[in-house]
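With one protein chain held back, the other chains of the complex are shown just where they sit.
On to subunit A.
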Amino acid sequence: LRCQHSTPLRALQASAALRRVSDEHKKEPLTSPSQQQFDPHPDGHQPEQEPQGLRPSYTGQGGQESEDCESEEQLQHRILTAALEFVPEHGWTAEAIAEGAKTLGLSVAAAGMFHSDGSELILHFVSECNAKLSELLEQEQKRVQLGEAEKKPTDEFLRDAVEARLRMLIPYIEKWPQALSILLLPRNIPSSLSLLTSMIDDIWHYAGDQSTDFNWYTRRAVLTGIYNTTELVMLQDSSPDFEDTWRFLENRVADAMTMSNTASQVQSTGEAVVQGLMGAAVTVSN
């Protein structure tokens, strides 16, 4: 793996030394013969061969990873982030990933590290968006705590959070239907579902426990419903700056609020009815 700071040769030797130290207790017999093979080789015209000979075996099972170079995962992350730029043109495909790898100076074959249908790219994008949303909400909360901003009422908070999150889709909106269909593949459902629920939980966490009418599951379900339906409306919206979508969102959130009020009213009415019946029963028995 490339270490971008030091010269490649010294970095390889340094990382080889580090790896050797950390890997010393593993695969001892395997490293020594490979070292012996390279000693008689002339140093001059093939400098690349020497550090490779010294490099001990890499334990692929997520074992030791070198401390000074980036890990495979980080590299994969970088490739996927670079690939997002090519999504509007190529869609959520291995081709976009290949173009992304090219911009990082890697061969297009590096796209072979990922699934050919672009699943990882989409999941990466979704998790990045969720992270950005969390950051936004965190900053807003800080501002409220410092007194720089007013605390929003629940419906406005929910509306703004969902709008902010959906706006992140705008640059990719043309190819988003394709992405949604891939996220619904059985293979991807566990990951995509967990990303969705953690995002919804996040929004509720920052919204604070303002409405005690809902219990936790209802709250989650309601907001997930609002988010998914608004997302679908957005895909078919051709109004300027998606104003139809935001209006739809406003109505849905208002509905949810009314529903909660109605639910609490029903509950208190129910209690009143039960009390009345009890009173009647007592009266009758007397």
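The rule is short, and it goes like this: a residue touches a chain if its C-beta (ideal position, glycine included) is under 8 Å from a C-beta of that chain, and two chains touch if they have at least 3 such contacts; residues count from 1.
Rule of thumb we're sticking to: contacts and distances are computed from a predicted model.
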item: Options "Ribosome production factor 1", "AP-3 complex subunit beta", "AP-1 complex subunit gamma" or "COQ5 protein": UniProt name of the undisplayed chain; value: "COQ5 protein"
item: Hidden-chain contact residue, picked from the options A:72, A:85, A:138 or A:156; value: A:72
item: Touching residue (missing chain; options A:95, A:120 or A:237); value: A:95
item: Positions on subunit A where the hidden chain makes contact; value: 1-2, 30, 34, 37, 48-49, 52, 55, 57-60, 72, 75, 89-90, 94-95, 98, 101, 104-113, 116
